[in-house]
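Written out below as structure tokens is the structure these notes cover.
With one protein chain held back, the other chains of the complex are shown just where they sit.
After this line comes chain A, so read on.
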Amino acid sequence: MSAASEAPALAPAGALAPARGHGLSQLDVLESEAIHIIREVVAEFERPVLLFSGGKDSVVVLHLASKAFWPARVPFSLLHVDTGHNFPEVLAFRDATAERLGVRLAVASVQDYIDDGRLLERADGTRNPLQTLPLLDAVAAGRHDAVFGGARRDEDKARAKERILSLRDEFGQWDPRNQRPELWNLYNGRHTVGQHVRVFPISNWTELDVWRYIEREGIELPPLYYAHDREVFARDGMWRAVTPVSLPAPDETVETRRVRYRTVGDMSCTGAVESDAASVAAVVREVTQSTLTERGATRADDRISEAAMEDRKRDGYF
């Protein structure tokens, strides 16, 4: 029998529709996968914690956790490593969300470490690399054996290779050359003393999935994810907000632009994008289209995209 005749007789491309046995949408499947992961970790670990910045990805993970254990409360606490450079409106949102869900929030402060000399301010002013020590101290102090995060595999090439349950040594290090096989949906969270496991329930979600889920579920986000007028100046192809920790140089012009943030990290390094997307639906449309333009559009757009991606990676503390 020839291969050609063995192939299924398919109608022309325009008439093809995927077989639909169970009628679950991609968001349904991703949601159930994430809830399964969260429940596995809660069942198998002693003291899980969720890294919660108030950014959209960690907000989605918290939302999934609240669905996973309904009608019981989320059975773990939240942890935020505050660089001291976070947007005030995001911190306010972080606190209000924890309060609303009745979940305990611990904050590890980079500023405290700088003030008492355990960490030194870097010459370039960025505090992202300074987060690791307070994070590991907080994980040790809380005796957390599992740390949930909102990182996604579509964010960058290194994350594309990371397991959903990622074993870390006592220094929090990931060893990409020696990852534990991850088979079927059977997650193995076993670890030895000193090790802990980072858990990424939305590994398989894309930025678009996250936004479509936010839209479907009516999830509230900090307002700066949506278009607003802001005093900004251009640097490295990004619009940077004028804040106490990100001031324009003499040759940089401050102007008011309509912008929004695709990611929310430190004020000192997170760029905004020009946007009129003031609603979730408008952001979903914008993300859909920007995915298409990222590769083929102008260099400035590419730069924004790459920088935003890097910010997001930092935002996840990983």
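The criterion applied here is as follows: contacts are C-beta pairs under 8 Å (C-beta built on N, C-alpha and C of every residue); 3 or more make two chains touch, one makes a residue touch a chain; residues count from 1.
By definition in this document, contacts and distances are computed from a predicted model.
The chain not displayed here is annotated in its UniProt record as "sulfate adenylyltransferase", chosen from "sulfate adenylyltransferase", "Anti-sigma factor NepR domain-containing protein", "ABC-2 family transporter protein" or "Spore gernimation protein GerB".
Taking the complete complex into account, A:42 is the one of A:42, A:90 or A:227 that touches the chain left out.
Here one chain is not drawn; of A:77, A:111, A:132 or A:188, the residue touching it is A:188. The omitted chain makes contact with just one of the residues A:140, A:160 or A:254: A:160. Mapped onto chain A, contacts with the missing chain fall at residues 1-8, 10, 13-14, 16-22, 24-33, 35-36, 39-40, 42-43, 66-73, 101-102, 153-154, 157-158, 160-161, 176-177, 179-186, 188, 190-192, 203-204, 206, 208-209, 212, 215-216, 285, 288-289, 291-293, 295-297.
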